Structures are given as structure tokens and as C-alpha cells.
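Every protein chain except one is present and positioned as in the full complex.
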């Protein structure tokens, strides 16, 4: 069995890594770290994981994590991952970083995240949106994408790749689990239930990732909806003049672009959050505005799976030479 | 007391008219019609209205409704209102129609709603978005706006009026009560909870009203969210070249445009559905994208009040020469 | 106008007092205190209250509150009210305390709440469940009931009063707003949505109030449901042997007991939280188990209104010699 370590095993991302790896036939978890819960059984702190995991949370140094793991997932907040990655890589351990720390070039990172990047080496991280970057297979360091960019980029990449697109406005709606495990004003039930909360409507940092992958004018506005999991992105795509296409032409563009990508499901019916709940799928549907130059593309993902930990495992599979879908092929928990 | 009749008193719009009129100090309900519930007490069918209304549902003809009412609300589905309006108006009764039947010119109505308009007279209905059409005061027939257009148009009218706007994309999120009182696939709890459902993403008919009021290129995509009441509209506004403005300039444009309009609340903080819950307010906030030509305007309304029955009563107040806010000044039911 | 002061105007209870008093025709708010928000406009901190209240939060001493108010609401946490009440009463100001501090005899309070009662005087507070204690009219100090006891006691008081009851098990389900305005593990949306959370299943302190008012064996278990407002109580009532009654007999007992109590609505249909949403009503329905000795009584209230601030205003009305329903007669916000 391949041994995988998890740095940061108490947030939703870390917990979802554990949940998914427990069902993986070829990988076992070697170590899960938590300062706060050090010494406690993982399944005592997280009863949904009983009796699947025997491990206790540990508070061990990076060196030991590296020694005990063939591959390591960093599931810590932005700004923390950069403290672990250098030492892990020096010891030859491959790393999948679920934070934003290695998604952007240093300069852009520091501008967007408004903090110094303390890793003095410019590492050649691969942006781990697996469908667009099969080169993750050979990467020593994978920068796992943000949740919003995953659903947004996958929705329109075929059109952008074809050179059709003049401009895209992404209007995204996310379940609150994207905000993390800590209670907050936004996650307070009386504030979120019967509501929908736009935030950072012109300033969300994830737009930098979208622009990195999609070389067209991009606007992005996120909202939190009263749901636990899932992101639905509405992409308002405006085409270059003279680029109007038929449904069949666009459909063919999408099918060719995503041929063989088993986690992309091109849909005739409207994508829903329940069809992707608990899964690594990204469901996509487009509709052409009659007499218009707008295409509306809808994508749905589970923000904690395809938008986070499932994506990370998909990357891991490629890095380890395993089948891309190993441990990830589950139907959605609908209803 | 002024006597108001309600044609169609069992849908959410009709019920909300009743709820609001029961708190109106100068108007009383003269008649509420329902074929299905004829003879039953309104408060038996709708227990939240007990003991406020003594009336029974009646199934009476248009003539009698006209005779017993100073003003009549038509709260029946599209295509039905046009059957009542001609006779009501012939008898000199003023009408506020909450359906779409008189919101568009005949030709456009028939094109958009794909049905014949059977009222052979082209009536001069005033579009009852009170803040933009004070001439409702003198109208014999008011076409009460659709729920989506209300929130959308109010969000950007000041900018459009100023000639600043190149293009607007409205991405709207509505509570499910907009879909009506009848259970459906979309309103089925397991389908809507933990989900968000886009629909008619390029074809929703309300865009015709928006284009009628806003002479700029408009795109519109609606979604249903797992909430009962409320519409939050995210307006992605792109300005004409060279029209970049400071926050203060735009703020001033909004304040002047809506001066004295007490149901418009210009907000510094993010509008929420709870602040407008049960009220006739429209909360509006804008944010300028840094270095960009996009302004994101967020508006929130209660779809059943400002987006329907409250708006209708606001129109009624003007028509009757009453204070605009009579019977409508309630704080939002937050949380 | 009568002047009412509010000590503690930032919690849900205080805010609901404000919301309701703003609609009261004969009372105005004289002062609202908050240390944290001192100097801020109440409607800036709570946008749903704009433009209804001009006041700023103040941090003034008890003496000044007393001087500026004819009556004072204490809407502070348990253990805090007892710091304000003595001085208010010494100055002759009548007080309605929404905390638990004066609901029980000193000894029982100290046992149940596990804290010392620092008010050295044993004050003769009236338990402000208005329907059962009309003597609030003459009270100098009213101890406003807890939210759970309100719905529970009202559900079965007529049966207990008649001497029919052997035993009652109250199984209550509350909206999360009862837990207050501060985010917590329980109010964290991912924890509460798609869930129901029992708590203090054999130890909730409110049972002491129920036992005070209902001299029969009482059990009580509360749960939090994924709703904002409302408490539905399921009372499993077991009758004394030989006390089986017909529906008509019980119905008559209920009707006589609650005759003239306008906030009690005896229902044939199932009570719902939406029918009482935002209102001071308590809806009650009972059903007799066939061939059995069990009666199931269902009651619903809005925990913040009849279960808190509305009840307090109902008490205030009696204390001031006003009509009991003044400022409180609104239909429920359904749907």
C-alpha cells in the first residue's frame, strides 16, 4: 500500500481527504496531524469516521511526516502550507498542496494574497486541475485549485480554447462548507437560512486563478447559499463577433475537449448539486441565447470533492501511476 | 373606508394582498374570489389570517365585483386577468393587475407569452413600478411589475438614466414562493434543499419588462434558491468607455435619483433577504471593480411584497391619493 | 406616549422588542442600551430597523434608564438582570425581566441555574404567562416566561387545571434563534442544516418553570431544528385512570379555559410554525389516541414573540391598562 500523510486533518478539506482515502483501495493514511487534537482518535473527534480509521491525531515535525509518507497532502490554511512544503520537497516527498500558496507566481501571489511568500525558492508547481494539466503525473508539487476556479474554468475552457470567447462573467453560488469548520457570522444559521449572501463581489482572490487559466476578460462574483455542499457556477459567456455557433457545433467542441475525462459529465438536463453530492464529478450544460451572442454555461461540483479533496486524490492517482478514478467512482448522494 | 376587491385570493399573491390590506388603516377588503373554495371562510383555508378576516371566498361575476369595490386587484394567472379587466374598466372601476397581461404592448405580449391577447382594446396601462412611474396616481389601469424586473430595474435605473451603461447582466436568485402555491418538481423539498436551480437561463419572459424600462443591452438569468421568500439580484453592469466614476459620484447619482423614495434603501452594508422579509423595501448596494469597468449592484426585495402585492398596494395608495407608505411601513422580520 | 426603556438591545430578544414597540401606537422607546455598540445608530447595526428608529445605542446607568422610562424591559442574559432590577424598582420603575432571574423562588433558582442570586430581596415577581396570570396587571416586576415553558404550559394547562392529567412528556422542537445572536457550534449551518439536534435531553432548566405552573409529573426534552424561528411542542399527555373524555368534552374544556384569550388559537388543523411566524399567537390542537389513554397536544409559537418579546409587550399592555393586544395584532408571515 502507498502511504499518504495529511497535514491538517481537522478542517473540512482534511476530513474529506480522510473520508475519501479510507475508501481508496491502494492508498492508506500514514499520519494525520492536528495540534489541537493531538493524541485523540480521529474517529472520536469526527464520529462519522468511526470505525473506519484507527489513527490518532499527531503533532509531529515535517521531517517525520516526510519519512512516514510516500506522498503528502497539505490541508492547512493559506500561508501555512509554505512553511511545510520546502522541507517536504527537500526530502524528496511529493506534495499536493490544497492551499493557495503555490497556485500563482510569487509576485502575483503576494499581490493577491497580500502577504509575503516565505518560500524563497520559486517552485515549479503544476496547477492541479487534472483535466487541463495531465502533467501533474510527473509533478513533484501540485497546487490543487481553488473550489470556485474548478467549476468556473471547467465550464468554459473548451470555448476559450477554441478562441470563441470575448468575455466571461462568472456568477457563482457556493454551499457554506467552503467557509470552513469554524462558526462565523456568515455561517450562523439565522443569517444564512432564508438568505443568499454575496461577498467580495468584485475582489475575490480566486479570480487570479481563473485568469491564469483562461486568457480572456474575466469577471467573478461569489455568493453563499443556504446549502452545505456544492458550487453552482453560472457563466455568462459572450462570444467574439461572427463566432455564433450552433448547438451541435458547441456540443462537439465540448465533447472533443473532454473526451476521455471521466469526471466531466456533459449534460442535456440542468446540472444540480444533488447529482454531484459527495462525488468528484463536474456536471456541465450550456444554452445558447436565441438571436444573441450570449451562451450560458452552468457547472456544478461538490466543493469539498471535485472542488478540493477529490481533485487532490485524482491528482495523486496520476502522480502514482494509478487509474485516474481509483477510489473516486461513486454515484452522487441524491436525494 | 375605501373598498378593495381581490380577484383570485388563494395564490401567494392574493394571500399577501389580504395580509397587507388587513393592516391598512384606510382600505377594507370588500370581496375575495375563489371558485375552488367558494363558501369557505378565508381564515379557515388560511389559518395564519385568523381572526383578522371574517369574509368567505365568493364566486361572483365581474359586474358584482365592480359594484362592490372602489378598486380591484387582479391576482389571477397570466392570461386570466385579460378576461376580467375589460368589464371592470367599462364599469369605471380602477384596476391593479398583478399578472403580466398588461405589462407589454399587445404585439410584444403575444410574442413573449406565446398566447393571443383577447382584450381587443389597447389599454393605456401604466407600468406600476411606482418609483419610476409616479403617473400611476392617475391611472385607470396599472400593470403591476413582475418580481424579477422590480429588483433588477431598481438596481440599475439611476445608472442607465445617467447614460453611463453599456451593458447589464442580471443574475437573479429567488425564493421558491415565486413559483406559487402548487407543489411541483422544483418546489419538492428533496429537489430544492441543498441545491440551487437555474431555469429558463436565456429565455425567461421577464426580460421583456426589463428591456422596456432600461434601454440598454440586457441579459437575464434566474435561479431558485432554497429559501421561501426574497429575490437577490446581482447586476453586473459594464459602463460605457470613459465613464468610470468614483464611489462618491455614483453614490450621489443614486441618492438624487431615489430622493424621497422611501421604499428604496441605499445601503453601505450588503443587502440581505432578511432585512426586507415581509416588507415593501428594496435594498440596494453597489461596488466598483478596482481598475475595472464593472460595477456590481446588489438588490434585495421580498418577492411577494415589493415584488408583488406590496408594490400593488403602494400603487393603490397613489391612485387613491393616500400617502404612498400607508399600511406598508413595517420593519423586516429579521432574523 | 408612554416611554419604555430597553436594557440590552442587541440580542434577538432586545431587537424583537424594538421591532414590536416600533409598531405600538401608544408606547415609544426612550432608551436602548448596549456597551459594545454605544454611540452607533440602532438602525446602522440592524439594517432591518431602518428608517424606523432614530435612536443610538447608549451606555447609561440604571438610574438614568429609570428616570427616562415609565417601564423598563430587561433583555439581558440570566444573571445580569438581577444587577439592574433592584435599582430600577427602588426608583419605582416597573420592570419586565425577560431573563430567568425572577422566574423561580431564590432557592430553586440557585439550584437550577447553579449561581448565586445576588438580589438580596425576595421580590414578588409575577410569572408573566399572561393567559394564566392576569395579575401581571398590577405587578411591579414581571418575570417573563421562558420560550419552551410558554408553548408547553399553554398546551396542557386546561387539562391539568381540570385534574385529568397523570403525566406529561414534553418533546419540543425549536428554531435556532432561541440560541441567540452569537455564532456557535450548534448554529453553524453545516452542523444544523439537514439535521436536528437534541440537547440537555434530561436536564434543561426550563422544566423548573413548567413544574412551577403544572403540578403534575413533567418530563421535558428539547431539540433544535433547522429553522430560524418557532417552537413546536409535542405534549404526550397521559390521563388519570377513568378520565377518558370525548373530543367534544376536551374541546369544551379548552374553549372555556381560554375564553377571551385572543392570542390562543384552538385549531382543528395541524398547527404550523408559519401560521405563527412573527406573531404573538399560540396555536393549539389536541388529538385523542384511539382506545388509549394518551392525548397528543401540539402547540406552536414564535419563540421570539409569544415565547419572548411579544409576551413581554402583552404583559406591558396589561400593566399599563392598555388593551391586551395593542401593537400585537398581526397575521403570521406565511409562507
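Think of it as A, B and C in the order they're written, each chain with its own count starting at 1.
Here is the rule we go by: a residue touches a chain if its C-beta (ideal position, glycine included) is under 8 Å from a C-beta of that chain, and two chains touch if they have at least 3 such contacts.
Remember, predicted model here, so these are calculated numbers, not experimental data.
*Asks:* Looking at C:163, C:198 or C:215, which residue reaches the missing chain?
*Replies:* Of these options, the touching residue for the absent chain is C:198.
*Asks:* Of C:2, C:23, C:169 or C:266, which one is in contact with the hidden chain?
*Replies:* Per the contact definition at the top, the residue touching the missing chain is C:169.
*Asks:* For the full complex, which residue in C:125, C:288 or C:305 touches the chain that was left out?
*Replies:* Spelled out, the listed residue whose C-beta touches the missing chain is C:288.
*Asks:* In the complete assembly, which of A:219, A:274 or A:317 touches the absent chain?
*Replies:* Residue touching the chain left out of view: A:274.
*Asks:* Among C:226, C:307 or C:327, which residue is in contact with the omitted chain in the full complex?
*Replies:* Reading the full complex, the residue touching the unseen chain is C:226.
*Asks:* Which parts of chain C are in contact with the chain that was left out?
*Replies:* Chain C touches the missing chain through residues 169, 171, 173, 175, 190-191, 193-199, 201-203, 219, 221, 223, 225-230, 232, 234, 236, 270, 272-274, 277, 287-290, 292, 294, 296, 298, 335.
*Asks:* Touching residues of chain B against the unshown chain: what are they?
*Replies:* So the residues of chain B touching the missing chain come out as 12, 176-177, 181-185, 187-190, 192-194, 226-228.
*Asks:* State which residues belonging to chain A touch the missing partner chain.
*Replies:* 12, 15, 19, 22-23, 46-52, 177, 193-194, 228-229, 262, 265, 267, 269, 272, 274-279, 283, 329-335
One rule holds in what follows: only the chains that are shown with their structure count from here on.
*Asks:* Looking at C-alpha means, what's the farthest chain from chain C?
*Replies:* A
*Asks:* As a quick test, compute the distance in whole Å between the mean CA positions of chain A and chain C.
*Replies:* Result: the chain centres lie 46 Å from each other.
*Asks:* If you average the CA atoms of chain B and of chain C, how many Å lie between those two points?
*Replies:* Distance between chain centres, rounded to whole Å: 36 Å.
*Asks:* Distance-wise, how many Å sit between the C-alpha centres of chain A and chain B, to the nearest whole number?
*Replies:* Centres of chain A and chain B (C-alpha means) sit 39 Å apart.
*Asks:* For chain C, which residues are shared contacts with two or more other chains?
*Replies:* 12, 177, 193-194, 228 - these are the residues of chain C that touch more than one other chain.
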